[in-house]
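Okay, here's the structure, questions in a sec.
With one protein chain withheld, the remaining protein chains of the complex are depicted in position.
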Amino acid sequence: MNSSEPNLYLWLIPLLPLIGAAINGLFGHRFSKSVVATVGLVFVAAAFAMSAWASAQLLHLPQSKIPYIEDHLPWIAAGGFHVDFSFYLDQLSMVMILVVTGVGFLIHVYSVGYMEHEGGYYRFFSYLNLFMFFMLTLVLASSYLLMFVGWEGVGLASYLLIGFFFKKDSAANAGKKAFIVNRIGDFGFLIAMFLMFQKFGSLNFSDVFAKVSRLSGESSAGILTAIALLLLLGATGKSAQIPLYVWLPDAMEGPTPVSALIHAATMVTAGVYMVARSNFIFSRAPVALAVVAVIGCVTALFAATIGMAQTDIKRVLAYSTISQLGYMFLACGVAAYSAAIFHLMTHAFFKALLFLCAGSVIHALGGEQDMRNMGGLRKKIPVTFWTMTIGTFAIAGFPPLAGFFSKDEILFQSLVSPYGTKILWAMGLITAGITSFYMFRLWFMTFFGERRKAEHGAGHDDHGHANNGDHVHESPLIMLAPLAILAFFSFTGGWVNIPKALGGGNRFDQFLAPVLNAGAAATAEHENPGLEIGLALTSVFVASIGLAIAWLFYYKRRDLPGKVTAALNGVYTLVRDKYRVDELYNWLFVQPVIKLSRNFLWQQVDVGTIDAMVNEAADSAQHISNEARRMQSGNIRSYAGWVALGAAVVVAYMIWAGLQ
Amino acid sequence: MLTYIVIAAIKSLVLIHVLLGAVAYTVWLERKVVGHMQNRWGPTRVGPFGLLQPIADGVKFILKEDLTPPHVYKPLFILAPMLSVVLALTSIAIIPLGNQLPLGRWTTAFQITSSPTGTGDINIGLLVLLGVTSIAVYGIALAGWSSNNKYSLLGSLRASAQMISYELSLGLSLVGVLLLAGSLSLRQIVDNQAGRYFGVLPHWYVFPQMIAFFIYLISAYAETNRIPFDLPEAETELVAGYHTEYSAMKFAMFFMAEYANMFTVACVATLLFFGGWHGPIPQFLPPLVQAFVPLLWFALKVLVFIFVYIWVRGTLPRFRYDQLMAFGWKFLLPLAIANIIITSLIVAWLS
Amino acid sequence: MVPLAYYLGLSAILFCLGVLGFLIKRNIITIFICIELMLNAVNLSFVAFSAYLKNLNAQVFVFFVMVVAAAEAAVGLAIIIAVFRTRETLNVDRVNLLKL
Partner (left out) sequence: MLHLILFFIFAAVCIAGAINLLAQSHPINSALSLIVVMGSLAVLYLLLGAEFVAAIQIIIYAGAVMVLFIFVIMLLNAGVEEHSGKSYVAWFIGIPSVTVLVGLAVYSLVLYQEKSAPAIGPDPLLGSVQEIAHLLFGKFLLPFEVTSVLILIAIMGAVVLARRGES
């Protein structure tokens, strides 16, 4: 690399958290908590600083130098197959690394306070840093394979962190569930990579995209659709979309900062990132695109309805996350990738904020997670309340907060995009209303009214303080500072992409356009400000309805919810039980697999065949050894006899060979 | 070829007799000198100054009853003294005693193992000497063991360990001289010592190799089991050591071996450190007589060494065994090695 | 002057006698002595070939063989002493177990 070439030292960005993880993981048990926290924070902060610096550099690069690719070591070179350790920075990954390191750093800071009283402090920070390493590898990867490494790595980190309280069965099971469900998605991703390699001969983004753009439309639509659908399968796994969303609610067994970082702000958006990254492929596979849109839309609505009936504060947020991810998929599905990424970014801010606030609430209540046992916390934890309020209004889509701009753009695109339809728009709009309802339901139940005591001890014992209930206290400053910062961004984050109709410039869309314009959705070309303003007003109105209903049900008339649920008993139970999807999956997949494994694979294949062969081999080895043991008599002279025999044979052979 | 063999045989015969005679009279000399040192007379009765005493002793040894105790391992019990004496006498074969001896048509050297022309020497003479010395252990070791007697065994083990230990310092002390001489041939080494330093001091290796000489001297005493290193036969502890069970001629053989070894050691010291047979030679004598003059010089120097041996015996007490070993391994050996290193450095620097 | 084959024949005979001794002797020290005999037989071959090929390398090898033999004798005899202390026998037929 000569001097005129820019060097952004991208490799440092993932490596720094890895070093932190290694230090804490290997030596952390000898350090004091403050040292562990310092190590964890410093390396993530350094990664954030490096990301910011690299981003600033990238903005100054001429367009021809973007994407900036940094090649390091060759990794795999087998025949025509080459994968290097190389990193890829363009506008898309720039947004991602900034979000990941920025939000990640804030959540690290928050964790210092939140995890103060937990065991395994060093383990937690080591895992968190490890997660950062893999996530940054994922977003900086320059090939699908390296991306897959990060993909699997964040899965691993997620598994470790969900099961952080490994002494609790439910946590361990949730970790396993997340891991196994993700495997199904990974399977799709892998097959997609195989197909890609078979078709394009490479897994590097640059090569693949170049080859895709050169393909003629009709002849390759089939394989591109197949690849896109398989990638989508991978994305649904990671981003918790139907049908593979079931792991995410259970993942709330992990510590709350983990839920905020991994299961809300960053990791689960990997699927969206991957789809956006692969927009070249998706845009040439309209069928796949439609599937993406449908899955996103259905997931959004479906998860939102479940969210209405949940009582666990973190589960409400989990379903909200699934729902919001559905929005992002919907945006991808209508080829409005920049809208998806925009929503990804704003969602990262406000969802992280909401989770952290929820964590603060849980912290304040000493581990209580059931909203029915909350209430009236507005005065007791004011900072949390106000930040939570900002987050709630942001996610509900009230202007001028971040969620309004991003969600509004998605709804607009789902209507006007060439791939969009009115049905998608309508479902999105209904979802927006529901979102507003369940978020305000949470808000009212938690902060207003009277404090309701738990009837049966402290519900979920996730946050196992010795603190028994009554002593409600505000969280320490180290937890509140990240809340404040995230609240600020939740408020202002949307302003980077104010649509033209509202006097903005769609700057974010234009910024991402070089990467994502292949979608040909031509996001900026719609000169229909009237329609856009109309749609925006509609969605604000819908959100207000949600707010009003929530106010009515959970503030004004506390008896109403009971009556309504009694009236709709069957439906309500179904929704509260999450449509019994888990049971369905259990009956449909899990039990057959267990039966097959137990009765056939275990009893027949393993015990009957493999073990039998191994045992037979061992038995015969024993029999042969029993015979051969006689040679090993311990008698030196016998050994000498054998040696003499060997020498005679060797000499005889040599003489014979010499005569030939 | 035949002539060579005949001449060698004659030389061997003469030399063995001379050596045995010398051994016998060294015994006399020792008794006499020690006697005078202790203010006694020593042997006086047999012949003038007791000069016939060795012969009387010899007759006594031959005529005494040769006792073989029961429970000894007979073959080795008999072999051991023979081995000792044979090896002790063998050493003399490679020692050059003087220059060439002109005998009409043939010229031969005062040395059994000289080349047929009488000028050459086996070029590993010193190594042969060391080899023979190293084998000499067997005589003592086997004697002690085959006697089937605790005192004998302990004495022989001590003697063997002592000889092996000091053989190292002995051999290493000679290396300094070899480095200076650049040859293993004894004749060559002696010839290198002809001439004088600065016209005054004889060109003997004892001067540049003073340390080596003292190491050699001390090791040689230990090697021959003489006072102050005669622990193997420490009477107070071990009766008579390895030859406790021996009597008559077998005992005499050990005795002869010891004194013959003394001679060998003295000869080597003379050859390596004191210029061998070199000395002022009067030029007016007839050539045949002149050829014997170096022999006299050689004999004189050897005699001086023998005298020193006896002198030391009359003067010094005996070491303790652990002191002996510690001295050999911890002092003499490192010193000898240091001497070699310094000498080789100087030789390398000068060349 | 002696043909090379004579030396080699002698060497082979000595070597085979050493092997034979290994096979028929029971005293561990004697067996050790037989090993030395074999080493000596090999040395004879070395020296004979050295003279035959007019090359001194073989004599250097002899030197190394001797060094190894000396080291081996030191360690081997120490082992024999250690074995004798625990077993109180030198008969190899009685020393056929790895543990006491």
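Labels for the chains are A, B and C, by order of writing; each one numbers its residues from 1.
Simple rule for what comes next: contacts are C-beta pairs under 8 Å (C-beta built on N, C-alpha and C of every residue); 3 or more make two chains touch, one makes a residue touch a chain.
Every value quoted in this text rests on a predicted model; they were computed, and no experiment measured them.
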Practice problem: Going by the touch rule at the top, give the shown chains the omitted chain contacts. | Solution: A, B, C
Self-check item: Interface with the unshown chain - residue positions in subunit C
Solution: 1-10, 12-14, 16-21, 23-27, 29-30, 32-34, 36-37, 40, 43-44, 47-48, 50-52, 54, 56-57, 59-60, 62-64, 66-75, 77-82, 84-85, 90-91, 93-94
Self-check item: Touch list for subunit A against the chain that is not drawn
Solution: 631, 633, 635, 637-638, 640-642, 644-645, 647-648, 651-652, 655
Self-check item: Residues of subunit B (touch criterion as defined above) contacting the omitted chain
Solution: 1, 73, 75-76, 122-124, 127-128, 130-135, 137-138, 141-142, 145, 153, 157, 160, 164, 167, 184
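Throughout what follows, only the chains that are shown with their structure count from here on.
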Quiz item: What whole-number Å value describes the gap between the mean CA coordinates of subunit A and subunit C?
Solution: 73
Self-check item: Mean-CA-position distance for subunit B and subunit A (Å)
Solution: 96
Quiz item: When you check subunit C against every other chain, which residues touch at least two of them?
Solution: none
Self-check item: subunit C residues touching subunit A - in the complex, by the definition given at the top
Solution: 19, 22-24, 26, 28, 31, 92-93, 95-98
Quiz item: Okay, in this complex, where on subunit A does subunit C touch?
Solution: 633-637, 640-641, 644, 647
